[in-house]
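A protein chain is absent from this complex, but the other protein chains hold their places.
Now for chain A:
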Amino acid sequence: MALLDKLDTPFFREVGEIARFTGRFFREVTKPKQEWEEFVNQSYHIGYKTFTLVGITAFIMGLVLTIQSRPTLVEFGADALLPSMVSVSLVREIAPVITALICAGKIGSGIGAELGSMRVTEQIDAMEVSGTNPFKYLVVTRVLASTVMVPILSSLAIAISLYGGYLGANLKGDVSWSLYWYQAYKALIYGDFVPAMVKTIFFGFAIGIVGCYKGYNSQKGTEGVGRSATTAVIVASLLVFILDLIAVQVADVLGLT
């Protein structure tokens, strides 16, 4: 009992509520009659409308990583390894995590603010009294869209950042298009791609569920909506790092590193 009393803190209560919310997501997602039209609509909003931001960031990320890594590699006479180093870094860690952080900011805050505003203006209640299940219509569709679109955005970010790396490698050096891609691709193994892609699925799910949880349970008032959006970003970003840490450990245990 004493231990339970110690655990009865706002933090653990919040963790419990998020776990319950996630449980409800899995119950609703397995029931028939999904809102596919709204899922496609949300995928468009989450995916297509985030692509420009992710693309620009990924391009700069690849360019800067290459430019900054080059002098060190040159110092050790290993500048020929530049495409390999850049590709492994981007595929395994940098592109998925940076993409997830951008999505946590844009998608997490967007969902948190949208659902929070709908909660405060009774639009969610209006859906319920019209006989529509608002959880299925609003939450399930957004979480699924986020879970599907973040890995896709992350894959595109990898491709764009590698292209940025190619341009970076040619700013002060001379690497042919075919040689760059040959070396970048040759350095990668199955164990680089799979854990990276699998963890982006979890990133997408975490971003969606946290954004929806914060918005759906928003407190009354405009201040509450703002707080929902902000905390959605903070919690989702933190979860991205925690999940990344777990993914690295799991990949290590499975011998995928």
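By definition in this document, a residue touches a chain if its C-beta (ideal position, glycine included) is under 8 Å from a C-beta of that chain, and two chains touch if they have at least 3 such contacts; residues count from 1.
What we mean here is this: contacts and distances are computed from a predicted model.
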Quiz item: Can you tell which of "ATP-binding cassette domain-containing protein", "Polynucleotide kinase-phosphatase", "Cell wall polymerase" or "Proteasome subunit alpha" UniProt lists for the chain that's not drawn?
Solution: "ATP-binding cassette domain-containing protein"
Quiz item: Just one of A:Asn133, A:Asn170 or A:Asn217 touches the chain that is missing; which is it?
Solution: A:Asn133
Practice problem: Looking beyond the chains shown, say which of A:Glu17, A:Asp125 or A:Asp252 touches the absent one. | Solution: A:Asp125
Quiz item: Given the full complex, what residues of chain A touch the hidden partner chain?
Solution: 114, 117-118, 121-123, 125-133
